[in-house]
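All protein chains but one are shown in place.
And then chain A:
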Amino acid sequence: MTTISSASAAFTGNDPENRLFGPVPDVTGQSGYDGDHPARVGFFTDTSVCIGCKACEVACKEWNTLPMDDANGVRDVIGLSGMSYDNTGQLGANSWRHVAFIEQARTVDLPMPTFGRPGDDRHDGGPSVPEGENDESLARAQQSSVLNAEALSEFDPQTGQTGTDKQIRWLMSSDVCKHCTHAGCLDVCPTGALFRTEFGTVVVQGDICNGCGYCVPSCPYGVIDQRKDDGRVFKCTMCYDRLTDGLQPACATACPTQSIQFGNLDELQARADARLATLKSQGVETARLYGRDEDDGVGGAGAFFLLLDEPEVYGLPPDPVVTTRDLPSMWRAAAAGAAMIAGVVISSFVGRRP
């Protein structure tokens, strides 16, 4: 009747090492699915082509019939965040996709005589073109894609020069549940309401969840949250219902720029590596992948990102670690503490009776 439920790869009997941490080659298999389970799927969100249209947010709300809420997660309220074009504010029980919006500025070198270092007065149109760029690579860059750095710098406010000594760019990024290899929410769920699907994703079963709320502070990304009026927790399911019918998740289907790409995780990882290399070769030095490395603190994310700035700029943690990594040490402390209590109480009876 009572069983040891799937919690990362650990304690399922399928992983002899009981891994709470580190890379897991076949997380689906180690959660108890047999050999012919589907490949692990995921999202690759390429924020360098995100236009902030929020079609993903709308498609997600429509498909999953999520209630309306404001930027602070207050239900049935229309509210403006007052901070930017982002009025969704955060991921939560009613927002499973969240498009972050950041306006950034930087000062650039003007083509004027200066008394500074050599190279300060270069006329090469700013820093998005790195030193050592030659005609050949520029030509290659222009041919390769309309979404290359050269094209961006010509007619895109993200990198285009405004004519003054200041450049403005907009960062937009559609955030989502990371469907971690070692998912904190899944590890700590006491009822088994959270489970790993045959696709390697992490989903809440609404008919099991009793609203204990333990998953909420255990997510290192702050994804899952409780619906106050309902009591239970909700988060992205990667459209589990659509996946079982062979469809793509609603957000990836709606995305007009292929910023959100859905597919088998290993294919997406290869695609992301290629995209990063392309951007680097085009001089977009700020590009980086986030959550791609399977040796990271959560064993790699099922939904990972290409970012153009540090993760915390987008509201993402720079070095997330699944909390259960330290659980063995905590259990040892608790056991030693319990023994300490027994020892102290028993020895308090030793001695002469007054």
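Assume a residue touches a chain if its C-beta (ideal position, glycine included) is under 8 Å from a C-beta of that chain, and two chains touch if they have at least 3 such contacts; residues count from 1.
Methods note: contacts and distances are computed from a predicted model.
Of "ABC transporter permease", "Two component transcriptional regulator, LytTR family", "Polysulphide reductase, NrfD" or "Cytochrome c domain-containing protein", only "Polysulphide reductase, NrfD" is the UniProt protein name of the chain excluded from the display.
Considering the full assembly, A:E285 is the residue among A:D26, A:E267 or A:E285 that touches the omitted chain.
For the chain missing from the display, the contacting residue among A:V27, A:C56, A:A100 or A:V176 is A:A100, taking the whole complex into account. Across A:G32, A:P67 or A:G192, the residue that sits in touch with the chain not pictured is A:G192. Within the entire complex, the positions of chain A that touch the omitted partner chain are 2-5, 7-8, 10-11, 20-22, 81, 83-84, 89-90, 92, 100, 102-107, 127-128, 130-131, 168-169, 184, 187-193, 208-214, 216-226, 230-233, 276, 285-286, 288-293, 295-298, 301, 307, 309-321, 323-324, 326-327, 329-331, 333-342, 344-349, 351, 353-354.
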